[in-house]
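Left out: one protein chain. Kept in place: all the others.
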Amino acid sequence: MNPVSDLAASLISIGFYGISYAMILYVISVGLSITMGMMGFVNLAHGVFAMAGGFVLSICLARYGIPFPLALAAAFLSVSVASVALERGLYARFYGAGELTQVLFSIGLIYVAIALARLEFGTQAAPIMLPDYLKGQVKILGHDFPTYRLFVIVFGFAIAFALWIAIEKTRFGAFVRAAVDNRAMAQSIGIDTRRLFTLTFALGSGMAALGGALGADVLAPQWNYPLEHLVYFLIVVSVGGFGSLHGPFVAALLIGIADTLGKYWFPEFGAFLIYAATIGLLLWRPHGLFGACS
Amino acid sequence: MTRIKAPGLFFALAFAGLAMFSGSGAVSAQTIKIGVVSTFSGPAANFGEYSVKAMQLYEKLHASELPAGVKIELLVRDDGGPNPDKAKQLAQELIVRDKVQILAGAGFTPNAMAIAPLATQAKTPFLILNAGASVVTTKSPYIARFSFTMAQSAAPLGSWAAKKYKTAFTLVADYGPGVDSETAFTSAYSASGGTIVGSVRVPPMTLEYAPFLQRVKDAKPDVLMVFVPAGKTATGLMKGFVDLGLKDAGIKLVGPGDIVPDEELANMDDGAIGVTTVYHYSAWADRPANKAFVEAWQKEYGTSTQTNTFAVSGWDAMDAIFQIIKAGNGVVDGDKAMEVLKSYKDANSPRGAISIDPETRDIVQNEYLREVRKVDGKLENIELETIATALKDPVKDQMKK
Amino acid sequence: MSVVLETLNLQRSFGALMVTDNVSLSIPVGARHALIGPNGAGKTTLINLLTGVLSPSGGSVRLDGEDITGVGQAARVKRGIARTFQINSLFRNLTVLDTIALAVAERSGIGWSIWRPANSYRSVRDECMEILTRLGIADEALRQISELAYGKQRLVEIAVALGLRPRVLLLDEPAAGVPSMESGRILEVLAELPSDIAILMIEHDMDLVARFANRITVLVAGAVLTEGAPLEVMADERVRSVYLGEALHG
Partner (left out) sequence: MTAEARSAQAGYAGATRYRWYEAVPFIVAIGFYFAMPDYLSLGSRILIFVLFALSLDLVLGFGGIVTLGHSAFLGTGAYVAGFIGAYSPVSDPIIQLLGAVLAAGLVGFLTGCIILRTKGLTVIMLTLAFAAILLELANKASAITGGTDGLSGIQVAPIFGRFEFDLYGQTGYLYCLGVLLVAWYLVRRLVHSPFGTSLTGIRDNASRMHAIGAPVYWRLVAAYSISAAIAGAAGALLTQINQLVGLDVLGFEPSGEVVVMLILGGVGQIYGAFLGPAVFLVLQDALAKQFPEFWYLGIGIGLLFVVWYAPTGLIGLISRVARRWGRP
């Protein structure tokens, strides 16, 4: 027995879990970061979309036996489409409203959503039946890793890359960046911000749904989901700096790994570490790691 | 000048609106009112839902046994979770406004503690349907418990585990029930010659157990005792247990029955197979009384729903309430009702023979060793043996000594 | 004339961008000094450095010959430096009177009073009304800021600064966005200010500058291009080219 290699094995294992947890947080939160940054909308109800994604995945898998990749896509698409209706019908009205109104509005939305979720799905968490090819373990360099967690990590990085391409290299992305930087300016140079907002909102909600579905195996879809995990999403967004694209990625990795390692080494401090770290980080950089410092 | 006149009007309306909600009206003297304060919303909504369903089912099936003309009215109130102030307010209103003769409920210990002084002041019998901290029954002479105490399952589990496994690790949620079961397990396990090689307390709402389970894996115990809240947290733990290879490493997962609730098994995956628990009830127990109970339940609420501990608590409590009503011939007097409760016995409860300890007013019941197995493609809690018969609350027993 | 406010080699950079580049200014008592320059020349940054909103990367600020570079914003106000904002920066939900009273109250040290009702401070109210009368907007005292015409809001901006009884007044484009008819009114107001107040004004309108200032500093790309009497500066070729370019852009 070699204590050093034992420790290394433990750390690799923990780090792996930390990263996969981080990817779930990232995919859910990145949409919130963009909508908050661009529209300045304090959307506390972001978790509703993540929950919806999880439920859609669960229904697709359990009730209709739809293959897993299609079910993921269905979660993204259905929630995106539904969110367009919400954005046009409800959110758009509160773009100019103050922070407080937006807080109240989104809390109202959370209440309605969790009540509906409870009526439809009951009080228990929805079961997620993963396909066999995502179950079990994969051996890499002598370590066993759970296949699904590996999938989550790969998927998360792929999403991050795809988003980076979409925002940095496309015309749509250029518009989004312009609108995040300066909404009035974007409008004055002829960008249809109304449509841009709707599209971005749909993308952001769709990402949340995708993250909710991807993470459903860990953060089980249950009716009180939007309130239960709200704080974590907010932490990722605020530490990352809202309006930023890579901010949430780095913040999620930081929080995912720090949280996991912290719990491994100092389990007695429970949830302290993550909050203390958040306070420390925000005092050091009040606008988050990648937030606009104005 | 603008005068803001209407606020006053609105206040008046708001408070006047209250009056409309107060009209429960006069009822015939022969209606026995039972107030249930439990949890029907929030993460623990199962607590109240199952108990009340069982109480209603019992009432429906046994209505003919009541003295002629006597009816039962259940007044159900939601405390929303561990909210002692809310629970107290609801109980107080049930007592002073609705004039309930019997109180039942309390999913959470703090809620039970908040209601206890009211039960004493109003001399209203208060039947505990879930809260499991030992101390609860000492808070009022009008309390009788129909659920369980944490130590009732954890202590026999410890003694049993010590006989089969040399070293143990405990992992519990860092809140009352978790700490109670850790304490009871640890002392019973050590007393029977086992060695605890490590323990960790985790935040109650933990979903990702990898870091904690890695610690367990590092310590290489023979057996891991866990207590975490039922539902997705327990599911998450078992997933992690398999994913991190603890199961393959030959570590045995045991715990109080709360970690594999009957109603949640359908949502758990095969990782739960082999989990061994000690509990006072299983929906799959083959006692005739239980089979009848489950059959009646599924006939009423559908075959997709399971009976569980909350249901059996509600069922037995309703049986006791019927005895109180029958003994008083339709009249409920607090002190007399307590006498009935203290001598309450039922050899034929779905969970086996139970009684109320006249001294502590705590439940006396059997504890069963169970294992999660797959039967016809579904997970079930299969009772293997009765490892404790007519067990009193071990904590109170110890305090006496 | 004794110097009240001066800067020595003042520098400020944002990253690699030098927005204030070795600026040395000296404002004597009673000065009517204008600071001009094209957009982005760093004029507002300079005011922010003088008032302590920003801290300089190098150099120093002196008041009455004393180094105040490290002194905070509030303390500088206490020592007599007041400013107005280029874009109206008022309290939308307060009345004109309250807006000015806030300044007067801070100056007279009652801002911490938490027990006596604000309206019982007669002297504060009287002083506010006196300032408003001087600026000719006493009629508007009880109206909410958000209901006021833009030009009047500019006057309130100045009134707030006057409420601080400044010795040095920094005006950031006091007539910006005001139609030329009304800007005359603002100029009148400025002309009536006590002569012992030193005024540094940022302004684009060369007409206004010519009527107001007895000394002009031209700032380009953060650095002082030239400084001198109005006629002298306006005759300067470099200034003309800068302004011609600006005019073409604008």
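Which chain is which? They are A, B and C, in the order written, and residues in each are numbered from 1.
Here is the rule we use: a contact is a pair of C-beta atoms (placed from the backbone, for glycine too) under 8 Å apart; a residue touches a chain by one contact, two chains touch by 3 or more.
Computed from a prediction, not measured in an experiment: that's the story for all the values here.
Shown chains touched by the undisplayed chain in the intact complex: A, B, C.
Here one chain is not drawn; of C:4, C:23, C:105 or C:219, the residue touching it is C:105.
In the complete complex, the hidden chain is touched by one of B:41, B:130, B:149 or B:276, namely B:41.
Listed residues B:33, B:139 or B:217: the one in touch with the omitted chain is B:139.
Considering the full assembly, C:160 is the residue among C:131, C:160 or C:213 that touches the omitted chain. Listed by residue number, the positions of chain C touching the unshown chain are 51, 53, 73-78, 82-83, 85, 89-95, 97-99, 101-103, 105-107, 110-121, 124-125, 128, 141-144, 147, 160, 163-164. Although one chain is not displayed, chain A still touches it through residues 36, 42, 90, 93-94, 97, 99-101, 103-105, 107-116, 118-119, 227, 231, 234-235, 238, 242, 270-272, 275-276, 278-279, 282-283, 286-288. On the side of chain B, the interface with the absent chain consists of residues 1-12, 14-15, 17-19, 21-22, 40-41, 45, 48-49, 76-78, 80-86, 88-89, 92-93, 95-97, 108-111, 113-114, 117-118, 121-122, 133, 135, 139, 174-177, 179, 204, using the contact rule stated above.
By definition in this document, only the chains that are shown with their structure count from here on.
The touch graph of these protein chains has some other shape, matching none of line, ring, star or complete. If you average the Cα atoms of chain A and of chain B, the two centres end up 35 Å apart. The distance from the centre of chain B to the centre of chain C, with each centre set as the mean of the Cα atoms, comes to 71 Å. Every residue of chain B that touches chain A in the complex is listed here, in rising order: 41-43, 45-46, 49, 174, 200-203, 205, 207-208, 210-212, 214-215, 217-218, 231-232, 235-236, 239, 243-245, 263-264, 266-267, 269.
Partner chain B is touched in their complex by these residues of chain A: 6, 10, 13-14, 17-18, 21, 118, 123-127, 129, 137, 144, 146, 149, 217-220, 222, 224, 228, 260-264, 267-268, 270-271.
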